[in-house]
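Got a structure for you, questions after.
Right after this comes chain A.
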Amino acid sequence: MFSRVIYILLLVLFVACSKTGGERTITTSNDYAQGYAVEKFDGYTVVEVQNPWDTLKVLQRYILVSKSADLSDEMPKGVVVRTPVESAAVYASLHCGMIKELGKESVITGICDVHYNADNDLKRRVAEGEVADLGSSFLPDVEKIVSIAPEVIIVSSYKDNRDDKVARLGIPIIEMADYMESVPLARTEWIKFLSMLFDCEYVADSLFRETEAQYNNLAEMGRDAKNRPTLFCELKTGGVWYQPGGDSYMARLYRDAGIDYLWCDNKDKGSISLSYEEVFARGADADLWIMKYADECDKTLKSLKDEYLPYRNFASYKTKNVWGVNALKVPFYEEMPLYPQYVLRDLMLIAHPELFNESDTTRYFKKLQDE
Partner candidate 1 sequence: MSRRPILFLSILTLLLFIANLFMGSVNIPFADAFNVLLGFETDNKVAESIVLQSRLPQAITALLAGASLAVAGLLLQTAFSNPLAGPSILGITSGASLGVAVVMLATGGVMGAVSGSMTNVLGAFIGAILTLGVIILFSMVVRSNVMLLIVGIMVGYVTNSAITLLNFFASEKNVFSYTIWGMGDFSSVSLSDMPLFVGVSFIGIILSVLLMKPLNALLLGDRYAANLGVNIKRARVLLLLCTGLLTAIVTSYCGPISFLGLAVPHVARLMTKSSNHHTLLPATLLAGSATALVCTLVCSMPWQSGVLPLNAITPIFGAPVIIYVIINRSKIEYFN
Partner candidate 2 sequence: MEITTVLEVKSLTIGYGKDASATKIAEGINFALNQGELALILGCNGAGKSTLLRTLSSVQHPLSGEVKICGEDIFETSPRELAQRVAAVFTDKTMAGGLLVEEVVALGRYPYTGFFGKMGREDREMVQSSLSLVGMAGKSKKYLSQLSDGERQKIMIAKALAQQTPLIILDEPTAFLDLPSRIEILYLLKRLTKEENKTILLSTHDVEQSLSVADKLLLIKGGEVKFKSTAEAIECGDVESLFEERGIAFDKNTGRFIPKLK
């Protein structure tokens, strides 16, 4: 017994001593984001990104050290990134968008999935050879990455999808698990992590504070709204009709907009696959129906009926209360992570028009026309 106490004491002493080199100065905790944590030490910053599929585990620990400072042996183990990062290969167009918002688009030296990227400016720079086309984000062109030698590679983390070939290059890989956050403002808050790479936290901070204030204002209005219309969403694909899970990002938005989402009792953070029957059994009398799609032409009530005749059986179809956002026409997915308040405002305009001026219009969503 006694020996065990000694042992523990020694252990504590040892841990305490080993910490002496990096005196902790500031610990910033995120207001919303669960997926990463920041600790600031004298001379360096530690960012731990959690494994979104196993939240007890750390996916990656980054040690951000200014280029002007020296590395010391006393820093904890982790992937060292020297800041400000001046060149980056970015896999996801969403992160390109975030970097652009930070005013740092010039650091992007290579991107993936060029034909899915909505940013024409970036596409032009790819065409002019200023930014490298790295191919598909699932199978990036390693040789191209080597040739542009970026300081970091910014990727969307996918479960069990470690790209060994890229990892072996020795270039720090920044795992962005922002899309796994199911709270809208939490997803937005990831811009702070990105900004630390480029030493422009003040830009991210003010951007985030503005979004937060606007979002929370609207959400308060939504919570207080008297009538709470019921809602279901999306369309049947093949035999399956996916609905967002009750704990998902979209479900949060619906709740904050003062909408009774029909599957809010569900505990899923992702999406749930249902059959037409199940959606109809619950949604037959729902007030609202909203859908996100990406088509050349905007959907209409007629095109819905042509697609699948039983769509017309929903009460919302009969009352023509069907709303759609055509992601091919509006930058919905591009703006949503940073500006969820715009989406929230749209949803509230749809669900509670009485709270707005008549001249107010939606930014993304359109009511489906007859034809």
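Selection rule: all candidates are chains of the complex that A comes from, given by their letters.
Methods note: a contact is a pair of C-beta atoms (placed from the backbone, for glycine too) under 8 Å apart; a residue touches a chain by one contact, two chains touch by 3 or more; residues count from 1.
Model, not experiment: these values are computed from the prediction.
Student: Identify which of the numbered candidates 1 or 2 touches chain A in this complex.
Tutor: Contact with chain A is made by candidate 1.
Student: Please name which positions on chain A make contact with candidate 1 in the complex.
Tutor: Contact set of chain A toward candidate 1: 115-116, 235-241, 272-278, 280-281, 284, 293-296, 305-310, 313, 327-328.
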